[in-house]
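Everything below concerns the one structure shown next.
The other protein chains are all here in position, but one chain of the complex has been omitted.
Moving on to subunit A:
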Amino acid sequence: MSDIHDYLAEFDDIPGTRVFTAARARQGYHLNQFAMGLMKADNRERFRADEKAYLDDWKLSDQAKSAVLARDYNALLDLGGNIYFLSKIFSTDGISFAEAVSTMTDMDFPTYREMMNQGGRSPEGQRSIKEKR
C-alpha cells in the first residue's frame, strides 16, 4: 500500500485537473447535494423560476452561490463540486456534456469539438507539472 500522504500529494502535480478527493468531497458536500436536487423536475422548475431564491435554501457559501449563478465550472470544481453532480446544472440548462466541458478549457465549443474529432487533447506535456512531460 502506498503512503496516504504521498498518494494524495501526487494529485496536485497533474495539470488542469482537480481530483475529487475526500477533502473536496467534504468541502463541496452541500454544493453537490444542491446539484443532485436538480434531478427532480419540480426542483428544476423552482430553480429556473428564481435561481437566487432556490440557492438560498441550501447551505452554500456566497462564493458557491455566485459561481453557480455565473456557471463558472472551474470555480465550482475548486469549491468541491464534482462533475457528475455539476452535470445536473448543465442538463437543467439544456446544454450538452461536451459543451459544458468545453467551458472549463481555453477553447470555445466549436474549437473543442474539432479537437475531439481530431483525436482529442494529446497527453504530451499534460501528465506532470514537475516533470514537464
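A few notes on this one:
We take it that a residue touches a chain if its C-beta (ideal position, glycine included) is under 8 Å from a C-beta of that chain, and two chains touch if they have at least 3 such contacts; residues count from 1.
Heads up, the rule we're going with is that contacts and distances are computed from a predicted model.
A chain of this complex does not appear here, and its UniProt-recorded name among "Spermidine/putrescine transport system ATP-binding protein", "Protocatechuate 3,4-dioxygenase", "Pyridine nucleotide-disulfide oxidoreductase" or "Phenylacetate-CoA oxygenase, PaaJ subunit" is "Protocatechuate 3,4-dioxygenase".
Against the chain not displayed here, subunit A makes contact via residues 2, 7, 10-11, 14-22, 25, 29, 32-33, 35-36, 38-39, 44, 73-74, 77, 82-85, 87-88, 91-92, 96-98, 101-102, 104-106, 112, 115-117, 119-123, 126-128.
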